[in-house]
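Heads up, one of the protein chains got dropped from this complex, but the rest are sitting where they should.
Should a chain be cited, it is by its letter among A and B, assigned in written order, with residues numbered from 1 in that chain.
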Amino acid sequence: MSIITLTTDFGLSDHYVGVMKGVILGLDPEARLVDLCHQVEPYDVLGAALTLAASYCWFPPQTVHLVVVDPGVGSARRAILAQAGSWWFVAPDNGVLELVYRRRPHRVWGLEPEKFALEPISNTFHGRDVFAPAAALIARGTPPEQLGDAIAEYARLPIPQPRESAPGCRLGAVLKVDRFGNLITNFQTADLPTAFLITVGDARIHTLRPSYSAGAPGEIFAIAGSSGFLEVSLNQDSAARALGVTAGAPVELVDTSRRE
Amino acid sequence: MSIITLTTDFGLSDHYVGVMKGVILGLDPEARLVDLCHQVEPYDVLGAALTLAASYCWFPPQTVHLVVVDPGVGSARRAILAQAGSWWFVAPDNGVLELVYRRRPHRVWGLEPEKFALEPISNTFHGRDVFAPAAALIARGTPPEQLGDAIAEYARLPIPQPRESAPGCRLGAVLKVDRFGNLITNFQTADLPTAFLITVGDARIHTLRPSYSAGAPGEIFAIAGSSGFLEVSLNQDSAARALGVTAGAPVELVDTSRRE
Partner (left out) sequence: MSIITLTTDFGLSDHYVGVMKGVILGLDPEARLVDLCHQVEPYDVLGAALTLAASYCWFPPQTVHLVVVDPGVGSARRAILAQAGSWWFVAPDNGVLELVYRRRPHRVWGLEPEKFALEPISNTFHGRDVFAPAAALIARGTPPEQLGDAIAEYARLPIPQPRESAPGCRLGAVLKVDRFGNLITNFQTADLPTAFLITVGDARIHTLRPSYSAGAPGEIFAIAGSSGFLEVSLNQDSAARALGVTAGAPVELVDTSRRE
């Protein structure tokens, strides 16, 4: 029994996700299908990369993670298969696997749709015609070589990283705002100095709280998020709304422990 | 192992979809449940018919497609079972299966809830009390005759069709706007003349692009959609927003190849 997860920007109002599932079940009737997220912003490759990075390793080994966020559908961009750690990935070759590449030893194959895709291949719905069949075939144990050749060159994605803007001062950004209004930054929790000042929007934050519920009413605080990134949060309220901040906003982190 | 898909206007904020799934699993523990769409606009029978038409044939034979978009719940409208091509359909008899009827040889049975429904049958939630049980029973192989008698008369749905408004000129409409802002029209791609002028909103379109990504920045173009309908699109942007157009808007198609 195999598991296939789906991450797309298709939303939930159209038939696109359902059709992909139908194609998968036609090829692999035993597949367990799990939606990771279909509300990725249209064409937001970085958003999909973050969702996938926060999720893939919580699934059992051999799970196939299928990602279709694909601004280049119908163009010359390839479809790829990757094996990283114990997991499989099927995706457009647009860098959406960047965070997986960085964290795991991996191998990549360039998919050759003429070997396995539904015919005729449309130019508008590769999720149905190319990606879903590839995921189903891998899930049921088809050797990767039957879907395409191993490749050494594939697209990478620049992930915004904090940069040093002055001694002891780094400038990062909000990567994402979650449903609760937590600001997920691109600082790693592990990088946080013992004493710090974080500035984002109008807030100046000195405090790291161990849990959301440890925040005082109205207090904006820093917290170690569940995916390894530093977050800026408000207990039972939306930090994003309180600060008027959205994804992409600058976040400054000053190491105040160095002042002594 | 059976597959049951679900298409409703119940949305995702209430318990209605979950309850239907509970009822199905109680009757057919092996059923695989796949959501096609629960964001059909409330009472939008045409919208549900389009979603279903774009999806049903991508599922394996014997899949049961359950549709509950039912402005007439509690009234005298019947519940029906249909077999069309290799697939089963359970739905209210309100025309939601119209596009399936048009494309496939089919048989229809009038469901007799007293033979199989959950007791007592509410007047407000036939999805739970009538439709879910019928779908589960068919999925696990119950002969249709045990659920009701074959019928020859059932509701049909007028689907807006393009009409000739002048020689070489046809007037159609936008059937639906998808998540990406593509305008899905009621023109068949196969009907497109070699040279044409499409007018929708302020746009005058002469160009058929092979894929979304082949469109130039800002260019509104025509494209062969993945469900057989002609679409009007904008590469990585929303044609609907750019043109201020919603479902129902008129689309004029002039055959300019005839001018010569």
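Convention: a residue touches a chain if its C-beta (ideal position, glycine included) is under 8 Å from a C-beta of that chain, and two chains touch if they have at least 3 such contacts.
Remember, predicted model here, so these are calculated numbers, not experimental data.
Only one of B:P29, B:P217 or B:G244 touches the absent chain when the whole complex is considered: B:P29. Not every partner is drawn; the one left out touches chain B at residues 9-19, 21-23, 25-26, 29-30, 33, 42-43, 71-75, 122-125, 128. Listed for chain A, the residues touching the missing chain in the whole complex are 1, 3, 5, 12, 32, 34-39, 51, 54-55, 58-60, 63, 178-180, 210-214, 223-227, 231, 236.
Everything below uses one rule, namely that only the chains that are shown with their structure count from here on.
Chain B has its Cα centroid 31 Å from the Cα centroid of chain A.
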